[in-house]
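A protein chain is absent from this complex, but the other protein chains hold their places.
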Amino acid sequence: MEIFSNILIYFVIVPLLTLAGLALCRNKGIGAIRTVAVTGASALMILAITLVVMFLQERGAGNDAEMILTASWTWYAPLNIKLALGVDGVSVVMILLSAFIVFAGVFASWKMDPLPKQFFLWFFLLSTGVFGFFISIDLFTMFMFYEVALIPMYLLIGVWGSGNKNYSAMKLTLMLMGGSAFLMLGILGIYFHSSADGNLTMNVLEIAHNNAIPENWQLFLFPMTFVGFGVLGAMFPFHTWSPDGHASAPTAVSMLHAGVLMKLGGYGCFRIAIYLMPFAASELSWIFLTLTGISIVYGAFSACVQTDLKYINAYSSVSHCGMVLFAILMFNQTAMTGAVLQMLSHGLMTALFFALIGMIYGRTHTRDIRDMGGMMQIMPFLGVGYVIAGLASLGLPGLSGFVAEMTIFIGSYENADVFRRVLTILGTSSIVITAVYILRVVGKLLFGAVQNEHHKQLTDANWFERLSTTTLMLSVAIIGCFPNFFVDIIRDSFLPVVKALGEFFPVVIQ
Amino acid sequence: MYLIPSLIMFGCGVYGFITRKNMIAILISLELMLNSVDINFVVFNRFLYPEQLDGMFFALFAIAIAAAETAVAIAIIINVYRVAKKVDISEITKLKF
Amino acid sequence: MDSVGNMIIYAIAAIAIIACSILAVTTKKILRSATYLLFALLATAMFYFQMDYEFLGAVQIAVYAGGIVVLFVFAIMLTHKPGKDAEPLTSHKRWLGIGAAVAGAVVCAVALFSYGKFCCAKLLPGANFDIKEIGTALLDTDKFGYLLPFEAISILLLACIIGGVVIARRR
Amino acid sequence: MDYSQFLIMPQEIGLLVVFLLVFIYDTFMPDRCQKALPTFTTALFGLYTVFSFFPVHSGMAFAGMFESSDATWAMKAILNVGMLLVLLQSIKWANSEFVAVRRGEFYELLLLTLFGMFLMVSARNMLLFYIGLETASLPLAALAAFEKHHYESHEAAAKYMFTAIFSSAILLLGMSFVYGLAGSFDYMTLASALSDKHSALLIAAVAFVIAGVGFKLSLVPFHLWTADVYQGAPTAVTSYLSVISKGSAAFAFLVILVQVFGTVYAEVWKWMLYAIIILTITIGNLFAVRQRNLKRFLAFSSISQAGYIMLGIVGANVLGMTSMMYYILVYIFSNLGAFAVIAVIERQTDKVTIDDYNGLFKTNPWLAFTMMIAMFSLAGIPPFAGFFSKFFVFAGALKTGDTAIYILVLIALINTIISLYYYLLVVKAMFIRQDECTIPTLKSHWSEKTGMILCALGIIFIGLVSCIYTFLNGVSENSSALFNIGM
Partner (left out) sequence: MAFDFSILVLAIPLFMFLFLGLVGVKMGKKITGVVGTIAMGVTLFICYSIALTYFFGTDQGQVVNGVRQSILAYDWNWLTFTDKLVVKLGILLDPISAMMLIVISTISFLVHLFSLGYMSDEYGKPEKGFQRYYSFLALFTFSMLGLVVATNIFQMFIFFEMVGVSSYLLIGFYYTSPAAIHASKKAFIVTRLADLFFLVGIMILSYYTDTFDFNALMASPESALSSAHGQTFMGCSVMAWALTFIFIGGAGKSAMYPLHIWLPDAMEGPTPVSALIHAATMVVAGVFLVARLFPLYVLEQGAMNIVLVVGAFTALYAAAIACVQSDIKRALAFSTISQIAYMMTALAVSSNVGEGIHEGGLGYMASMFHLFTHAMFKALLFLCAGAIIHAVHSNENSHMHGLHKYMPITSIAFLIGCLAIAGIPPFAGFFSKDEILVACYEKSPLWGVWMAIVAGMTAFYMFRIYYLIFHWKKHEVKEGHHAPHDMQWTMTLPLIILAVISCVAGLIPFGNFVTVDGKALETHTNWPVAISSVCIALVGIGLATKMYYKENKLPAQLKSKFNGLWTAAYNRFYMDELYQFITHKIIFQKVCKPIAWFDRHIIDGTMNLLADMTTSASFAIRKLQSGSIQSYVLVYFLGAILLAAVTMVIVLI
């Protein structure tokens, strides 16, 4: 069939096949379950790498279409809903990121107990949603996959989580679905204004091309969409699901959630909210810039006083993800590229963080930094990993965080208006605060004397934990060392949106 | 003019339904309501559209249905009576909130 | 409403309806209540006769007055020991009831009397439909034929019979 | 006199044939064969359902009293499917100790009410509609009282009956006003006659008709009977009430509102429906949040679902109609899926509260799974069908394009979050919470299994397979004339 000739569709098919494979496994057959899960994750990773190669080839061959590998099949004809696929640089790197994190996540949950089969089922359902979201360019399918990715969180946290998991899982799910309620209205609104001549469409490219959404409608729909995705992007003041949710989630879920799911928010803000409604974006950006600016500083400050490892990371995620949205709202190619880099970087390093925290927690059964200390002596591998993640987070050159943040800051400062510049400078202050809380936790957790005698018996990481974390560490380092590889992929993808914004906003088109 | 008694009858039905405690009395109130509506049909038919018999037929069918309703309702009331030994409406308030 | 005789008949019937309705829902004895209902239904039948719908009036008397009220009486007999059926009402509920009833009546009255067509309508000497026409119409399939409702209502009655049987059966 | 007109209603006639066969079986077969009656009925009805899928001739009969169109045909087919599921789920129950003596009547009444609903769907005349409505609701009172050994069953029946008669009085009042205004009961005639947008009588008529039909749909504030009846009635009847009865009423409601009152859409009933929808969804949700009894819980959830169904009507366009029918179809599968699980558990353990379901997943994974996808579907979570149906009704409503409806939809959407909360409570009980006295591992009857599997398949595939929606859209397009009459 024609549909199977497009590589993109396999990003949905492979997880689904994995789901099917898992469903066939016996509940107790942990070996088979692991085999299937690893096979699926590896296949996704191979696919993602192939996709990057294909993308580069296409671009190299001079295909400078906005999206490549586009294809569409009508799904719901009455509403002109199509299964429309296509990727640009941003989606390609997002897919790559997701593939890595899924891969690492499988290994991080190697010893998942109880109900490993069900865990992986939900895990791969979530992955299906994530990949589906990134490959789609049809509003409906995007939204559908978006929600598919959200809902497994409830059970993943509720069943396999720890601590106050019921509350957290419910709060997370309700808040995220609350966001998607706004989103649904936004999407329908966009759909019904997608075309001036009555040929309504759900296709993002066509809507952008038609550019028919009336300005007053944009002013209504833009906040809907932006807030809808912003909730997932942990935008202040809609971020409170994040600390509780992350704290209660099991390791792999935290990884996937912070690593990939929160990226859906940023991606959606850019792809749907800003791209389709440039007028409202430029009119209302000040509100959201303020909010995201607050997110950045606020999250960082909050992280400074937390004592639970996961809370620290969750607030740090608020800060970092705030930066993503912040940069997207800066409306120039550089800042937006930085936003995507930040998504990559945050995704990987937060996943790494959560993986390590999970592994440490699995051994010590506490996440309170006051009860821990001297972990570096006990589990050097995890300790070193934690330091690397921390350094990536506080922006050490050579690791991914630096590249992303610098691109964002330099790009943001390229704007000529004072408001944006002042915000940029305020935003940069986060690099100091980040250093404060990262070093605080590193100092308390890893260094110093061992606080608890029992901890001395603990062991260092085993092979699958090492595999999981090493994958992530390597990717963090690769992005940090060779950023231009990614920048080249990402950068041009923002040209259309920047051009669209240019009609309303004094954008420096570089 | 013919509608005034009908309206009052309807109002009485509503009043009776809301205030009576006996289930059969409530059913009687319901009969009043149904009957008043029948008057409406007939009156409209006779005064406004006398050339056809639509309203009258409707009233005719409505009477038949009302009878059927009453029969079923009384059966249910008797059933409740068998269980509760009363036909007090306040007996059937176990299911709530 | 041309003749005085008609007026008088109308007045009697209307007053009977109003009075019996009110009494039916206010009397304390359930059996009396049923009796007042009977009178109200009979008065309604008078209306129908007055409007030349003799067949309907007959049905009203036969089915309603004759059938339903008897049914009521049976039900009352089955469920009440004589002399013990005074039912006290709380005043709270009474005012609610009156309020609702009046509100309903007022809204309907406003609706009805603001309807212009109705105010100037007169009781025209209607063509007297004989019973044969009615019978034909009931079994006709054309316009103004009622075969389908007729069949349908038979099914409804069948259903009610089965339902009644189910409910009433002891087991 | 043209009795060949009956041929335009093959589905109704088929249904009556089924009824007659069941009736004959029940009456004349020896006692030892009676135990097979439920299976016999279900099989027969299954055959009939397949038969009802064959397209029928479109057209009017009985001087426009009865319409058979693609839309009514499809709607009836949908109802048949739902009915089949209900029958499948009730086989085991119908043979249970206390019910077995009356199982024949149970099926006969069900079939007759379904016939009433068909009349409602096809009626193009107020009289026929009224008769259909009553046929559909009166026997249900008897069905609600079916479990005579349960006190609640009687209470439910009484409440249902009284409210039903009251609502029919209100409906009749409304119809009498309509008649007063137009002098006819025929929809087509009415549509052209009712054009005075400023008539108080018309407004009262619309309000009372809405109130009367709102009873069947259990719209707020006409809903108060719902929960008590759902809780008290036997589960099979509750599931029937909550989906089939609601679905047919919704369709008939759409036809009446659009065809009869189409001219006053924008001025009158649009706003009424706005208010009712907001109330229905919100109040239903608010009540559902607190419920511990699952049947009662589903009652309130079904109230709020009715609000969403109404969203398909409020747009008064083809898209909305398609979406409404689709919503009903999906809702049938989702709700019946949930009820199937409840029925299985209730039948064997008599447990119906959420807390009883704690840890269900450990002991009965498949029941828990079915329940979960049913809950997700009701909550509108993809990839289950409920998501699609919700999306489409919202789309249908928004197609009208005025600003107020965006606010309405926004409120509805915010309510989906509340609803998600309580649906998740069920999921939480089954998957997350633990309990000492978990329900033991149960064995389901084959019929219940079949029913659940069908529901699960429906929930999963109706959304993903777009042809159903597309087909329904084609069907609605054929009826698009409906929307041109008034507006």
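Going in written order, the chains are labelled A, B, C and D, and every chain counts its residues from 1.
The rule is simple: contacts are C-beta pairs under 8 Å (C-beta built on N, C-alpha and C of every residue); 3 or more make two chains touch, one makes a residue touch a chain.
Just so it is clear, the model here is predicted, and its values are computed rather than measured.
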Item to complete: List the shown chains that the missing chain touches in the full complex.
Response: A, B, C, D
Item to complete: With the full complex in mind, choose from D:228, D:356 or D:448 the residue touching the hidden chain.
Response: D:228
Discussion item. With the missing chain put back, one of A:334, A:350 or A:493 would touch it. Which one?
Written reply: A:334
Item to complete: Specify the residue from the set A:103, A:413 or A:505 that touches the hidden chain.
Response: A:413
Response to the item:
In the full complex, chain B touches the hidden chain through residues 14, 17-19, 26, 89-90, 92-97
Worksheet item: Which parts of chain D are in contact with the chain that was left out?
Response: 158-159, 162-163, 166-167, 170, 197-198, 200, 203-204, 206-208, 210-211, 215, 220-222, 224-225, 227-228, 267-268, 271-272, 275-276, 283, 286-287, 289-290, 418, 421
Worksheet, complete the sentence: Touch rule applied to chain C and the missing chain gives residues 93, 96-97, 100, 103-104, 107, 110-111
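Basically, only the chains that are shown with their structure count from here on.
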Worksheet item: What whole-Å value do you get for the distance between chain A and chain B if each is reduced to the mean of its CA atoms?
Response: 63
Worksheet, complete the sentence: Here the gap between chain B and chain C, centre to centre from mean Cα coordinates and rounded to Å, is 8
Response to the item:
Expressed in whole Å, how far the mean CA point of chain C lies from that of chain D is 31
Item to complete: Provide the list of chain D residues touching at least two other chains, using ranges where the numbers run on.
Response: 127, 131, 134, 138, 141-142, 145, 148, 157, 173, 177, 180
Item to complete: Would you give the residues of chain A that are in contact with at least 2 other chains, written as numbers and ranges?
Response: none
Discussion item. Per the contact definition, I'd like the list of chain D residues that touch chain C in the complex.
Written reply: 1-3, 5, 16, 61-66, 101-102, 105-106, 108-109, 112-113, 115-116, 119, 125, 127-128, 131-132, 134-135, 138-139, 141-143, 145-146, 148, 157, 173, 177, 180-181, 199-201, 203-205
Fill in: In the complex with chain D, residue positions of chain B that touch it
10, 13, 17, 23, 26-27, 30, 33-34, 37-38, 40-41, 44-45, 48-49, 52, 54-55, 57-58, 61-62, 65, 68-69, 72-73, 75-77, 79-80, 83, 92, 94-97
Discussion item. For a test of understanding, state which residues of chain D touch chain B in their complex under the given definition.
Written reply: 126-127, 130-131, 134, 138, 141-142, 145, 148, 151-152, 154-159, 161-162, 164-166, 168-169, 172-173, 175-177, 179-180, 183-185, 227-228, 231-232, 290, 296
